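A protein chain is absent from this complex, but the other protein chains hold their places.
Right after this comes chain A.
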Amino acid sequence: MSLTPVHIEFIATGALWTVGLSAIAFVGGSILGFALALARISPVPFVRRCAGTYIQIVQGTPLLVTLFLFYFGLAVVGFDSLPAIVAAGLGLVIYSSAFLAEIWRGCLESVPKTQWEAAECLALTRWQRMVRVILPQAMRIATAPTVGFLVQIVKNTSLASVVGFVELAQAGKLVNNTIFEPFTVFIVVAAFYFVICYPLSAWSRSLERKLNAGRR
């Protein structure tokens, strides 16, 4: 039995779930990660320490274990067994928030201190300094590593199969189990991953050009 359009359609459906799960991880992770990045550079030491501890714990835990904890662990402590999409989504949001927070903290801190000072000397509030002066410059620096991490998220969604979630890699595995043509099947799976990830890289380059307006 060889690869048929039905198999391709099944794999394509898995690819859609991969895109969906990546979007959940990225949007949720971005919101939480941005708050954490701000907390990491907060003038209040307690806030900085809390955010730092969260990030260290999450970064020190393998994503696979995080996914298991959400899928099986929450059921043990009284929550009914979570649907795979919710467990995988939560796990990936937590995972990406910690990494995005550290990427963005680095970008915020790489804006020269003199820019903060210049904005401060113009009597801008801390919030105005952040929004009008620091963030636009940090965003330019953050574009490439953020998109690089987004591509990592897309590929790491393949781990969601361990909690029974049928995304792109798992769909490929299931098709291979029926037709036993691993090379062909996984070439198709790889092509789908490329189709998802390549536009992200292209978008990153165009975004960098746009944000780089002042340096042309």
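As a working rule, a residue touches a chain if its C-beta (ideal position, glycine included) is under 8 Å from a C-beta of that chain, and two chains touch if they have at least 3 such contacts; residues count from 1.
In the analysis below, contacts and distances are computed from a predicted model.
For the chain that is left out, the UniProt protein name among "Polar amino acid transport system ATP-binding protein", "SpoVA protein", "Ferredoxin" or "Electron transporter" is "Polar amino acid transport system ATP-binding protein". Set against the missing chain, the residues A:31, A:57, A:118 or A:202 yield one that touches it, A:118.
The set of chain A residues touching the chain not shown comprises 114-115, 117-125, 128, 132-133, 136-137, 140, 211, 213-216.
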